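Dropping a structure here in structure tokens format, bear with me for questions.
After this line comes subunit A, so read on.
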Amino acid sequence: MSHDYKRLAKDGLWDNNIVFAQALGLCPLLAVTGTATNGLGMGLASTAVFIASALAISLLRNIITPQVRIPIFVLIIAVLVTLVDMSMNAWVHDLHKVLGLFIPLIVTNCAILGRAEAFASRNSPMPALFDGLMMGLGFTFALVALGAAREILGSGTLFSSAALLLGEWASFLELTLIPDYKGFLLIILPPGGFIVLAFLLAGKRVLDRTLAARKAARVEDEPAVADPA
Partner candidate 1 sequence: MKLFRIRGGVHPDDRKQLSAERAIENLPLPPLLHIPLQQHIGHPAEPLVKRGQLVRKGELLARSQGMISAPVHAPTSGRIMGIGGYPAHHASGLSVRTITLHPDGYEEWHDDCEEMDDPFSLSPEQIARRVAESGIVGMGGATFPSAVKLNLRKRYQLDTLVINGAECEPYLTCDDRLMRERSEHVRDGVRLMAKSLGVERILFGIENNKPQAQRAMREAAADYPEFHVVGLPTRYPMGSEKHLVQTLVGKETPARGLTADIGVVVHNVATATAVFDALKFGRPLISRVVTVSGGAVKNPCNLHVPIGTPLEHLVEYCGGFVDLPDRLISGGPMMGQPLPSLRVPVVKGSNGLLGLTLEETQRRDEMPCIRCASCVSACPCGLTPLSMAAFIRVGSLEPSVELGLLDCIGCGSCAYVCPSHIPLVQYFNYAKGELTARQRAQHKQGETKRLAEARTARMEAIKKAKREAMAKRKREMEAKKAAEAGAAEQTKQEEAEA
Partner candidate 2 sequence: MSEIESRAMPFRDTIGYQALLLGGFAFLATALLVLGNLATKDAIAERKAEDLRASLSQVIPPRIHDNDLLEHPMEMEGPDGQPLTIYRAIRDKQVTGLAYEIVGPGYAGDIRLILGLDAKGEVLGVRVLSHAETPGLGDKIEASRDDWILGFNGLSMGDPPEQEWYVDKDGGRFDSFSGATITPRGVVKAIRDGLHYFNAHRTALTAPVVITKELEGAVRVKD
């Protein structure tokens, strides 16, 4: 089976984005996106699991039977997540302090299982791996976008404590966009997560539509331009 990698990438990042199109993985999405940094951390950790689980499941797909597939898939995901959790806790403890809370959440990120079911279990390792990567990046993108929007509106900062997550070099990312901002608590709290997500999604739609309209306009224009030639 040959795969159109470009298509896979576009799907994962935008068209069939885990969050914006499939509406999966919402719990970690809303739970950790108080700041862009948290979103980024969760996104990266999830991406790792996306890739690893896609690879593992794709490799094992021929010996797994439909009857027990789901238990086995979650087993694989759970093992991966627990291993990541343990090793981070032991060896990159500071990072674990920031992300620790979210990592067990990855197990139940239904997007990972969803992707395992829908793609990895039906495709060979390379495409599966690539799909995992793209879905993970798309998920990360959504997390960071939502985190950033909430952080800016809610606290007036961006990527606060990024240095904690990424190391000192990342401290340039930490911005205070609105000095003396009183904070808009609602945005940081659960309701704000939903509300901001709603606006992001609506924004994406408007963008998609304008792009499509522009494309259509261009197609319409083309023959007119081409004709004289």
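Following the convention adopted for this analysis, contacts are C-beta pairs under 8 Å (C-beta built on N, C-alpha and C of every residue); 3 or more make two chains touch, one makes a residue touch a chain; residues count from 1.
For anyone wondering why these and not others, all candidates are chains of the complex that A comes from, given by their letters.
All values derive from a computational prediction rather than experimental measurement.
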item	value
Numbered candidate touching subunit A, per complex, among 1 or 2	2
In the complex, subunit A residues that touch candidate 2	61-69, 71-72, 75-76, 78-79, 82-83, 86-87, 89-91, 93, 96-97, 121-122, 182-183, 185, 188
